[in-house]
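Read the structure below first, then the notes.
A single protein chain has been removed from this complex, and every other one stays in its place.
To keep things simple, chains are lettered A and B as they appear, and every chain counts its residues starting from 1.
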Amino acid sequence: MKLPHLPGRQEKPREKGLTMMMDKGLSLQQVQNLLETGGHLIDFAKLGFGTSVVSRNVREKVSLYRNAGIKVFLGGTLFEACLIRDSLKMYEHFIDDLQVDCVEISDGSMVMDHNEKCDFIRYFSKDRMVLSEVGAKEADVITDHHVWTHHMKAEIEAGSSLVIAEARESGNVGIYKNTGKADDELIHEILEVIPAEKLLWEAPLKSQQVWFIKLLGSHVNLGNIAPDDIIPLETLRLGLRGDTFFDVLPGEFEKFRLK
Amino acid sequence: MKLPHLPGRQEKPREKGLTMMMDKGLSLQQVQNLLETGGHLIDFAKLGFGTSVVSRNVREKVSLYRNAGIKVFLGGTLFEACLIRDSLKMYEHFIDDLQVDCVEISDGSMVMDHNEKCDFIRYFSKDRMVLSEVGAKEADVITDHHVWTHHMKAEIEAGSSLVIAEARESGNVGIYKNTGKADDELIHEILEVIPAEKLLWEAPLKSQQVWFIKLLGSHVNLGNIAPDDIIPLETLRLGLRGDTFFDVLPGEFEKFRLK
Partner (left out) sequence: MKLPHLPGRQEKPREKGLTMMMDKGLSLQQVQNLLETGGHLIDFAKLGFGTSVVSRNVREKVSLYRNAGIKVFLGGTLFEACLIRDSLKMYEHFIDDLQVDCVEISDGSMVMDHNEKCDFIRYFSKDRMVLSEVGAKEADVITDHHVWTHHMKAEIEAGSSLVIAEARESGNVGIYKNTGKADDELIHEILEVIPAEKLLWEAPLKSQQVWFIKLLGSHVNLGNIAPDDIIPLETLRLGLRGDTFFDVLPGEFEKFRLK
């Protein structure tokens, strides 16, 4: 159905309006189900935190995703768990063996010197696409907004293709307050300094997805989307759900908006 | 197992105790899984809001549902998205092509004259089963209880087979307060005017399902049930879960109730 006044979405590989899905241990069959119904809507699949170490059939799963044009990376927490154990060689070996060619570099769970973090970004971005994450998993660790923007800039310069703004899977830290509400001021300061197409906002809750679509439009990059929310998110982007119904329509339709 | 003192449930096609499931983008395999385990418990499947436009293999999915004796309709928001874009012909074409023979007429996302809404109900009910929804997706849009009952009566007269009392997928508007608690007074006023068998209550949260079963018994019509809750809901209807354990039993068992 080709309705008028729908935002035109790019086909994959997209440059904007990216959707990054959180996979916390899906089976091969579940991934096939997803791909069949909504694979065209997924740009990245993150095998969250250390789930890739604990699950079976991960190599086959990575291959399913890649064949569907979906980039795969392992949660940054696993990178940190290897780093703190002085086991980065093992980490590289592991991702090469899985044929994962995208790497998340984060410092959300441990203290890391930011220059050192940028060195890792430089190192891994030589042969792989790097996504780097800013914002700790603990509440209130980075409170100064200038630190956020300074770190993001430095990480992009070091070779990060996309900077992920942390929200955790539960969506109540980093760019969100502990109620799950977006930190309006912080987000606007980030947007003044970093180009929107270089940012990917973790937005696990529907209210957060709606908030970002209202602020930045259909083509905002969103991450940590649950598998069951891939198709509902696309209806939000297109204004085919009550929450964003009027946000994609021209002004002449305003008269129909519920007061 | 044929336990005594279990409410006798009608077989499909049922006239009471209807369950309407919310499908937000299930794959064919997921639908097959559901049908295999609990297909006998599902009367209606709603392809929520605009998900039918965004998903693949929808025609095949509709066919799976229909072959299992489940009526299918598309979320009312899609009807509204087509109406506001002056594209109702396209909508009719779309549902005919999908072989959907049930239509939801709603005005939850946009301003619509109620006479016009009833005209749509009249039009679509000539060749199809119509379900109409009362109650906006925004909080506090219809506050006057008389408007609810007046609209419901008019819509049934116009040809609506079932009137759906709105709760949204999140269950915190319409017949519920923004905490998710049922609006007791409103619901009782509706029940005084509209026959229970003409009403289908959206009740996405377990606490809401329990509330309605306690109020109206095992055979209440409930909607917006998540796929994973189809089987648990049936146990609530039958008193085979703690929450409604005593609600289906005769008075002689009251002495065993926990204080």
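Annotations
The criterion applied here is as follows: a contact is a pair of C-beta atoms (placed from the backbone, for glycine too) under 8 Å apart; a residue touches a chain by one contact, two chains touch by 3 or more.
The shown structure was predicted, so the numbers you read here are calculated from the model rather than taken from an experiment.
Only one residue in the set B:40, B:85, B:122 or B:181 touches the chain that does not appear here, and it is B:40. The chain not shown here touches chain A at positions 24-30, 48-51, 53-57, 77-78, 80-82, 84-85, 87, 90-91, 94, 108-112, 136-138, 141, 168, 170. In the full complex, the hidden chain is touched by chain B at residues 1-5, 29, 32-34, 36-38, 40-41, 206, 228, 230-232, 234-235, 238-243, 245, 249, 253, 255-259.
Basically, only the chains that are shown with their structure count from here on.
Centres computed as Cα averages put chain A at a distance of 34 Å from chain B.
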